[in-house]
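Yeah, one chain of the complex is gone here, protein chain that is, but the others are all in their spots.
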Amino acid sequence: MSKLPLQLSVAEITHLVDQHFPQVQEGNGQVTVERSDGQLTVVRMAYDDRLIRPGGTVSGPAMFKLADFGVYAAILGRLGEAGLQAVTTNMTMNFLSRPQPAALLANVRILKLGRRLAVCEVYLYSEGSPDMVAHATSTYAIPPEGMIR
Amino acid sequence: MSKLPLQLSVAEITHLVDQHFPQVQEGNGQVTVERSDGQLTVVRMAYDDRLIRPGGTVSGPAMFKLADFGVYAAILGRLGEAGLQAVTTNMTMNFLSRPQPAALLANVRILKLGRRLAVCEVYLYSEGSPDMVAHATSTYAIPPEGMIR
Amino acid sequence: MSKLPLQLSVAEITHLVDQHFPQVQEGNGQVTVERSDGQLTVVRMAYDDRLIRPGGTVSGPAMFKLADFGVYAAILGRLGEAGLQAVTTNMTMNFLSRPQPAALLANVRILKLGRRLAVCEVYLYSEGSPDMVAHATSTYAIPPEGMIR
Partner (left out) sequence: MSKLPLQLSVAEITHLVDQHFPQVQEGNGQVTVERSDGQLTVVRMAYDDRLIRPGGTVSGPAMFKLADFGVYAAILGRLGEAGLQAVTTNMTMNFLSRPQPAALLANVRILKLGRRLAVCEVYLYSEGSPDMVAHATSTYAIPPEGMIR
């Protein structure tokens, strides 16, 4: 879609997150970037008892957090530091089935990477289960270069 | 996802639409079912001058119509006559790039087919162009058997 | 929200639409701007037999068209000619009840009018009926001044 040659490695994305957005690791649900290339970014939320809801399922806000983190990681992968100030403007989630009491995985694809907007879709799975537990689409606004957040 | 063995052929879906929903062909933008199997349903809207907007692009309502028709066709393919009374409850569309002045194609995948709700996603393309012009997710409510619409 | 003093009259908005977007009147469902002020923009789609679907209800694409037109009219009301190039980037519709076979009204409120994005919500009613038939939220991208669509 885009012709940008840039694609950060997982280590480079992780480094940017650690430096500029360490708060994402506060609270429950440690998140990590597992993969990121031109096609697919995969992020993971470790299993944590405190995320579990009645019936053994992972909470909605935890799924939101992972989807949102995955989109941010995918954008950083393509834009590098220029993507740090990108902010969520829309998130639409469809909840399909109850997650297992397990780690959560999010597969993120960039549908459009424009100069001002990025649109991504996210498939959420319980680790080790084939059925999608939630689907999300999300739009991020990308501030003009040089603009301070 | 679902264990239903049913999958109507393109001819069978088309027959149901012709019998029960001929109004879909009124107005501009003739629609046809091109393919439908367990993985993917493809529908097409023929090029029509009257759908074109300034700049040579296809109108938003035409894209909505095709996406909605594609989801309905995918559900008919899996449920047969039992799906005729299904109704749209939600449609979320992200418009990514301007469609070409060409036929529109919609690739529909069923993400969940429950007893009461079906959730689908739709990729829209201009025929002959590789870039997605719009992405949609849609939820349909499936009436209980025997319920009259 | 915004501090812009501008607010076009209904006649001024209608004039801009007639000049720059006459195609909106093609096909079924004549649309008009009924009211527009700092709080609320109201648009109306005249009753048209050809918009009617089985059961006497107005079609989904017609509802989409009216909601989208209403948001465009609301943005023109605030931005004047500078809003002509605004384009829909997201439309999320929830369908609540079947419209009557009557004219449709859309009440549009601007939730945010930024320099680059406008977010609106839309309540759709059948004329003469109190129940909301659909709810929509929509985002428009506002091109930078001087940019040609």
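Chains here go by letter, A, B and C, matching the order in which they are written, and residues are numbered from 1 within each.
We adopt the following convention: a contact is a pair of C-beta atoms (placed from the backbone, for glycine too) under 8 Å apart; a residue touches a chain by one contact, two chains touch by 3 or more.
No experiment lies behind these values; they were computed from the predicted model shown.
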> Which listed residue (C:Thr92, C:Asn107 or C:Ser126) would be found touching the missing chain in the intact complex?
Replying inline: C:Thr92
>> For a quick check of understanding: of B:Asn28, B:Thr41, B:Thr92 or B:Asn107, which residue touches the chain that isn't displayed?
In response: B:Thr92
>> For review purposes, identify every residue of chain C that touches the missing chain, sorted by number.
In response: 1, 92, 94, 96-97, 111-112, 119, 121, 131-132, 135, 137, 139
>> Just checking the interface: what residues of chain A touch the absent partner chain?
In response: 20-21, 23, 26-28, 50, 52-55, 59-62, 64-65, 68, 87-95, 149
> Please identify, in ascending order, the residues of chain B that touch the omitted chain?
Replying inline: 89-90, 92, 116-117, 139, 141
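Here is the rule we use: only the chains that are shown with their structure count from here on.
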> Most remote chain relative to chain C, going by C-alpha centroids?
Replying inline: A
> Can you give the whole-Å distance between the Cα centres of chain A and chain C?
Replying inline: 33
> When the C-alpha atoms of chain A and chain B are each averaged to a single point, how far apart are the two points in Å?
Replying inline: 28
>> If a residue has to touch 2 or more other chains to count, which residues of chain A qualify?
In response: 92, 139
